[in-house]
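One structure below.
Excluded from the complex is one protein chain; the other protein chains are retained at their positions.
Think of it as A and B in the order they're written, each chain with its own count starting at 1.
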Amino acid sequence: MDETRRPAAAARAFWTLAAAGAAVLALALGAAHYMELHGHVVTGMSNQVVWGLPHVFAIFLIVAASGALNVASIASVFGEADYKPLSPLSVLLTVALLAGGLLVLVLDLGRPERLVVAATHYNFRSIFAWNMILYNGLFAICALYLWALLERRLAPLAKPVGLAAFAWRVILTTGTGSIFGFLVARQAYASGVIAPLFIALSLAWGLAAFHLAQAFFARLAGEAMDAAMLVRVRRLLGIFVVAALYFVAVHHLTNLYWAKQAAFERFILVGGAPYPALFWIGFVGLGSLVPLALLFHPRFAGARATSVAAALVALGAFAFLYVFIIGGQVFPLEIFPGYEARSAFHDGRVGSYAPSLPEFLLGTGGLAAAFLVALVGARALPILPAAAPAIPAAAAK
Amino acid sequence: MAMAGFPRGSLRPALAAALLLGAVAAGAGALAAGPSLDPARAGPCVEDPKLMRRSHMDFLKHDRDDTVRRGIRPAKHSLAGCVDCHANAKDGRVLGSDGHFCQGCHSYAAVKLDCFDCHAATARPAQTASAVPGAAR
Partner (left out) sequence: MNPVDKRRREFLGGAAALAGAMIAPGVFLYDYAQAKAPGEPASGKVRWGMLVDTTKCESGCNDCVVACNTEHGLPEATRATDAQWIRKVELKDLRSGKAISAPVMCQHCAEPPCVDVCPTGASFKREDGIVLVDRHTCIGCRYCMMACPYNARSFVHEPTTGQKPDVPRGKGCVESCTLCVHKVDRGGTPSCVEACAAAGHEAILFGDLNDPQSEISRRIASVATTQLRADLRTDNGVRYRGL
């Protein structure tokens, strides 16, 4: 490639991508304004399905944010020096994904303009209130972490701050899972296993997001990815996907053993279209088994197959969360065991949910916001290992 | 550059002074006139009107917590109480035009008024019936 043209081409690519991201974000802000003006009646959400597609996007982003920190943690907590050059990208991605997720969550509130109330009134019995503290704390820790990674004089701080970030995000994802795990009355949730399940999911989704980001930036720079590192990332992602599958299986097996959960399990795993298809084909098949084949079969050892696997894991994440969040709500609460119930307010009846365009746009705005933060961050800061030394990829190897 | 900029620059203080004078004059004129509100019900307010003008929002906020959270009813400073007394004699409301009590003053002071997004802007029936037309300024 003509070396003199590269900076100009890179700048053009940056501005094109930034404009595209900003356009998607602008659409999302417009959609949020529309929802705010007319109320949630313009969404598919109702008094039965109170959390919808925006929450699928938001929880994906927040859970993946925690997992995106994997690479930095492996370097600074577990002392694997090979991962160290990738640490800044890992931390930046955590900040980006978390920002995207929180943006969606906040803009979906019934009264988003009362964010200051949420910041000044805390009910410490609420895991939701704790999460707000945990999310903001992660921002602060990540900012310090990034600083320590990029500023040579702060290098000694990298390890302790890395350790703090690791502990913090494990607690944070425990909190995110517990938002559902603590819902004592809901058959779909109300389980302690949801916290470790969410941690396993975060490891897989976060590493998938990290790999996609790394591949994206490598492609932008026109460089190949480190082959040895690729092998390790593939193996790690595979292990995380298996771990997530394991916890999902434990959750469902527990439920299947309990007579009181039989009807719900039949609904979510067999009978209640479209949720069983999304679960089995979307999450288990395309989102877990196919990526596992791509990651562990020697025939698919390349960077491209790894990217496909990571993208499928992310896609499976959306299928999983759609079933988990929306499937869990459309199934009616069992208020009268032993009776068949019916009323004008959801009793004894499976609810329906059809997402509307504004809520979809709001969700994609979260992805766009995460993309923009990562893109701008990577351009403004010496985040990428390839950006520092001007050594061709082949020579670096 | 300096030459070209000079004449324009010299005009600026004069323009600013004129604008300032104009604004002060307009402001003074408006202040003298005050908001023209429909006369509210006769009788004393729960507090001195001067104090109310400045602090009604604080009284309301304090008593709203007493009422909502502690069940203290009736509150001395309740929004429904404001509406009962200050409702327009014709339509029984405090909103509708700049002549209506709440809207008129808030529009004059350019302060956003969102109480009535949720609260009724209409006087309670019993109170309207006993409303005495007359000024209470």
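Just so we're on the same page, a residue touches a chain if its C-beta (ideal position, glycine included) is under 8 Å from a C-beta of that chain, and two chains touch if they have at least 3 such contacts.
This structure is a prediction, so every number in the text was calculated from the model and none was measured.
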| item | value |
| --- | --- |
| Neighbouring shown chains of the undisplayed chain, as defined at the top | A, B |
| Omitted-chain contact residue, chosen from A:Ala23, A:Val50 or A:Ala262 | A:Val50 |
| Among A:Leu154, A:Leu183 or A:Val350, the residue in touch with the chain that has been omitted | A:Leu183 |
| Positions on chain B contacted by the hidden chain, ascending | 64, 66, 68-74, 80, 83, 117-120, 122-124 |
| Hidden partner chain, residues of chain A it touches | 36, 38-41, 45-48, 50-51, 109-112, 114-115, 117-118, 121-123, 125-129, 132, 179, 182-186, 329, 333, 335-336, 338-347, 351-352 |
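Quick note on the criterion: only the chains that are shown with their structure count from here on.
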| item | value |
| --- | --- |
| Distance from the mean Cα position of chain B to that of chain A, given in whole angstrom | 48 |
